[in-house]
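Every protein chain but one is kept in place in this view of the complex.
For clarity, chains are labelled A, B and C in written order, and residue numbers in each chain start from 1.
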């Protein structure tokens, strides 16, 4: 789960990390009130959306007066940024910036532990910098026994803060990093990112904030549940899937897929493409054999108006094929489906599944390629 | 450095550990006021001294009324417990105790990490229990990566809290342990001990508290400097030595020793005993060659009225023998010494040292046994 | 031969009395796996599908000499279960459980680093099987046949699909290892490739990867330097939308790796034959 900037900054402030003075608002009136009563001028109006590139899309703008705040906020609220409608803006103090740094704590798969990434060349071009000037990017592994190693951190500090710009002491920098890693572990995050980080009166300050939370850890953090419905750039189907605890991703094609297991679901999409078709979605119904999940899955894929054919690809293991078939039968009875269906089921109890599917008029293949080629054909026949 | 009960409990309370309601007082009036205004009756009057066994010495007593508080406090204040005069008492709420547990976090040399020791048979006899019923003592290693291991802690919990008495939940117990270990590390302690620990309304409560601080860590903890003069059962010489940054321990004999290095100092004492004498002190002047230390050392050993002879045993390494001799010469000039002196100096620059010592009329031996036998003889001649 | 598990492996099932634990204990025993013990705290002394249950892994190891543990306990307790198994001295720990918080695994991995003799497979994996000898996991036993193809995969059902097509083509498997799909796993592609390379029964290797991370790219480097046997690959996700990005940090770390294209290219560059669709794998093995 990705936290929006204002949410991440709430986490930052409770951990003692300095941010600009700022207020999240959802209306024009509140925006003006925030600027007038609390934040002052100049201030920055920042769209709160769960996608990157809002700056280039015009979602972050400086306002120098009441009129400008009103004018800019009215433009940003309701704006569409990469498919997300802006419903919230942050009215933020415009802080003097002498130099922009980049700083993040991120899970590093290779070393199996968090890593600190820091650069004296922060700002919107950091990814480009990392390619063209890799020597400007510094990395430091966090040690699970020692924490940060003093000797190593001192070297890092010298390299990063030796240039122009306002100075920060080593101990301030170190304690700032310790706060970040504390957030990382205590909140079960996989990324805590500040870009830009600035030095303000000798202190580190976060001008922006991004936190990615590990979904597996959310159960320990009820404090984030209030944000769940807030942070998604999801389609209608994706939202339905989340509520039904299914993993669904909307795609551009016209063959709806229902598969068990993420790897097999991806391989199914790849094979559809290989045979000239195009998948309408990624859908993993998971390892469970719960028929209700199948009913929900069917509802969701059928609600996509672009779909021309339905492909079912099940490899039973823990998943019992007859459970899937029963769920499908129940679903077909509840959801009116006008689309042609191609079905492949193999594995645990597949004979019983075949009998059930046949009973509702659906043929079952044991061969994945065959079923997929059929689904592709069906998707084109209708055109 | 050992914290007194009331000091350790202040640390406990800031860490969120439950203790009885209590107030430390230094006068009869304040004791009565504390009982009347805050603590209530019955209450316990507890002598605050840095030595064990105060209970058996009558330093902990229950008071049921204003009169009893006054009466008991007046007896305890000023009482001598193992050489310590009671100057402070704790007026403590008398909490109902259904069962006494023992709990400590202590440095374990063997495993090179802290260990938790816990017993359902807490109270004053815990050491006896550990000998006669070792199966009632449970130990749990703290892991520097994982912290407490859940599976192991659950086993411990089942064993310790399965008997009679008020119940505590596993999660309350675990979070209590985590607070203790937190104190242990954050305060640079080598021991955090609660005996007895009780369960009070489903919570763990510390009825008593003992914290030993690592002297090497005190530099990071200015919060304890206010206690330094407070917690010592030290003799006059020991106090002088502490103020001069020397390691001195008062003993019962009559040969004052000045030695460099703790091991050699102990071996010197042992050899004195071997040759029929008896050391008046342990004194390690350390590895430094600072002449001022030698002057101070001389002042301290000479201030002990029991001393009959002085033994100097120096093995120069980093310590330069001529520096020691110069310090000694300076000391002899400042401090009037009427005692016979036996001197052994060997090692770095020992020839120069010999010259200096000879110049003030002191013979220098190179043989430790010879010098010690001489010191023993001198200590007896005077009798 | 075969790798990691065989007819001599003695298995202890952690969480044996749970729904999944019990179901798969039955399947493993039916397959012929030597399941010697189960563990559920508080249920010591019971029998679960005729397997004796102990209160702790330590007790089970002392009583039965179990050397391999398989973990079916719920995600909240699974990381601790790995630690318990490691402390009890089993040599191979297979963690099936899905949904363990990543940073709990970060901590467990740091701990396992202090015990270099202990190998973890998973978490969030289907386990492993040496056909005809021993099945430790949830893989459907009947799709496997004893043979000479070593299979290693980050995926679950996709592995079954590939094995199904290998076995259907008349070939068989030496061992099939599902290493799991989580960002932080124990045994990785390289560890498994090394074992297959040294295993006389294994004549060729199938590596099944997917988008995300750079495990396949690293495996390719390793294959170039060390593997003498034929390796056939498949990467799922060629047509998948790009993985959700880990902020700028993700881009800085990955530097373009992690896509299916990058992985296919890396593998093909070192001579691995990469199948376009799973059904091509058997012919590439021949």
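Throughout what follows, a residue touches a chain if its C-beta (ideal position, glycine included) is under 8 Å from a C-beta of that chain, and two chains touch if they have at least 3 such contacts.
Computed from a prediction, not measured in an experiment: that's the story for all the values here.
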Neighbouring shown chains of the undisplayed chain, as defined at the top
A, B, C
Considering the whole complex, which of B:279, B:294 or B:307 touches the chain not shown?
B:279
For the chain left off this view, which of B:57, B:172 or B:267 is in contact with it?
B:267
Full-complex contact with the absent chain, from A:149, A:221 or A:239
A:149
Contact partner of the left-out chain, one of B:104, B:152, B:237 or B:379:
B:104
For the chain that's not shown, point to the residue among B:34, B:76, B:126 or B:241 touching it.
B:126
Hidden partner chain, residues of subunit B it touches
52, 102, 104, 106-110, 112-115, 117, 126-127, 130-131, 137, 144-145, 184-185, 188-191, 193, 195, 210, 212, 214, 216-217, 219-220, 249, 251, 259-264, 266-267, 269-274, 279, 282, 287, 315-319, 346-348, 368-369
Hey, which subunit C residues sit against the chain that's not shown?
113-114
Missing-chain contacts mapped onto subunit A
143, 145-146, 149-152, 154-155
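Everything below uses one rule, namely that only the chains that are shown with their structure count from here on.
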Contact-richer chain pair (by C-beta pairs counted) among B-C and A-C:
A-C
Report back the single chain whose CA centre is most distant from the CA centre of subunit C.
B
How many angstrom lie between the centres of subunit A and subunit C, each centre taken as the mean Cα position?
27
Please list all residues of subunit C that touch 2 or more other chains.
107, 110
Shared-interface residues of subunit B (touching two or more other chains) are 145
